[in-house]
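Every protein chain but one is kept in place in this view of the complex.
Moving on, here comes chain A:
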Amino acid sequence: MKKILLSSIIIIVGIVFIGRLSYLQIFSFSPNQVLEDPAIKAIYDYPERGYIYDRNGDLLVANQPAYDVMVIPREVKPLDTLEFCGLLGIEKEDFKKKLKKARVYSPRLPSVLVHQLSKEDYARLQEKMRKYQGFYIQKRSLRYYTTNSGANVLGYISEVNERDLARNPYYVQGELTGRTGIEKQYEEVLRGRKGVKYIQKDRFNRDIGPYKDGALDTLPQQGQEIRVTLDKDLQEYGELLMRGKRGGIVAIEPKSGEILTMISGPTYDPSLLVGRQRSRNYSRLHYDSISKPTWDRSILAEPSPGSPFKILNALVALEEGVINPSTTIRCYNGFYVGRTLRGCHCGGGLRTMNSGIYKSCNAYFAGTFRKIYDKFETTDQGMDVWEKHMKSFGLGDYLGYDLPTGRKGRIPGKEYYDRVYGDNRWSSSYIISNAIGQGEVAATPIQLANMTAAIANRGYYYTPHIIKQIGGKDISIPEFTKKKFTTISPEHFEPVIQGMAEVYTKGTAKWLQIPGIDIAGKTGTVENFTKIDGVRTQLTDHSVFVAFAPVNDPKIAIAVYIENGYYGSRYAGHIASLLIEKYTKGEISRKDLEKRMLEKTLEHEYAKPYSGEEFKINEYVW
């Protein structure tokens, strides 16, 4: 025992050491430690972020330099604090506090002393900077907007957060990334790739030369400019008209699926989220839970579509052969569901499909809807067919457009009603509201615009998209260049479009005609409810309008949804009419119409639910 004691200890120690070393060097080792290594510092070379142009080549988003005053506390020499503070435009106390904070963070590493100087301050400061040791000016690149429109669709950029860092190893603390809209969707294209230089450091953070003689260094890759499908003038004009109103507008070029404008009201000036006031503005916008300016209603609001949905029901009925354009249905100033009469504003009498559309007769489409279901033995079968047709218009599911957010809308199927009413405990009477676009159906404005484009194209659509060119080259994304056909045969569209055109000539929108242009459209008036102190309360109807023009060679299909705008031809109809004229003619001939839209606001409507008092809805004041 005593002879082998030391030998055993020596061998055991050896085994323990080898074990620990293999744990450290073989099991814990991860080969890619260059960035974790405190001895190696990566210095990044950021390429300029790509510009964004509109469809006509007008600049929308560019970059502007911003100048941060940086300080390295260890290198600061005694200085004339008062003069320096004067130059920086800050208080002496503030200056001292910031300097102390920087020193606490690190005496050796640079900290920001003053964020984003204005160009004037920068010019004044620059020449005197040499006098102040330990301070220097760092240039940063910020977004610069040539327009005050399109905040939601363009999106904004902001510093990466912990989640971004965890999700994407490309980013480093303090870098910027697209947060919403186009900036987010085309982040990688716009951003480019930063270049990197690895520098060997010692523990005092001093450079002691390039790491591995620069073998791992990379050059920056420039961000690419993009051209989007938006029309700057139309976007700006639309937002002007939306002042004081809430809602969403989407216009699409039917021939290509290009999104001409995407408007959400209320909106904000995109420049608010740039520069020194950014965080204050951001909280103000973000926490406005009543008007929600950062909530993009054009792709996120899901109201019931209202009467424009009647057109689709007509198309389905024609396709299924349960009506033809001359089929007549009588309107009793309403229609009966069981013994209760549901109202209609069309005036009553015998309706054909044509007058059913342009007078927006509820009875006619309730009848049509029943006929579709009556064709089949069971409601389930009818439901399946109806659902299939509706979904072929891009409703009830994500459209697949190139923006980072969206909603499905809703085309209820049999599973939905089985869940609500119980298995087979419902019939077409239960779901009759869908005939007139009320009830369970729901669609986002972009889905309505796309549906309108499919009608304008007489049976097909292109997936709506926002990108037109990347780096000067037209996009060739098959998803956006392939026709998507609806399940309705092309010949059924003409009589329906005829009805839609007559909406303008003798129907619900005859005051909104544009001289010299044939328009086809459809009004919608959507009942809606909210909860006030837990009580379900009806609010003034939403105003909805879809239209395309010119009828025989459609250049624009548009959907306008105005919250609490009352009936369809009121706000939505006016705005749609003005936008179509603006886009097709370039200027507005009906100045009185324009003036009315620019002046009218709906703030009084939006204030009603918060007033705490009884209020009337659907008032006929105009």
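We adopt the following convention: contacts are C-beta pairs under 8 Å (C-beta built on N, C-alpha and C of every residue); 3 or more make two chains touch, one makes a residue touch a chain; residues count from 1.
Keep this in mind: contacts and distances are computed from a predicted model.
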Practice prompt. Would you mind picking the UniProt name of the chain not drawn here, from "Rod shape determining protein RodA", "Carbohydrate ABC transporter permease", "Insulinase family protein" or "Isoquinoline 1-oxidoreductase, beta subunit"?
Written response: "Rod shape determining protein RodA"
Worksheet item: Which listed residue (A:184, A:201 or A:391) would be found touching the missing chain in the intact complex?
Response: A:201
Worksheet item: Given the contact definition stated above, which residue among A:5, A:166 or A:535 touches the chain not shown here?
Response: A:5
Worksheet item: Footprint of the hidden chain on chain A, which residues?
Response: 1-3, 5-7, 9-11, 13-14, 16-18, 20-22, 24-26, 28-29, 31, 33, 37-40, 200-203, 208-209, 211-212
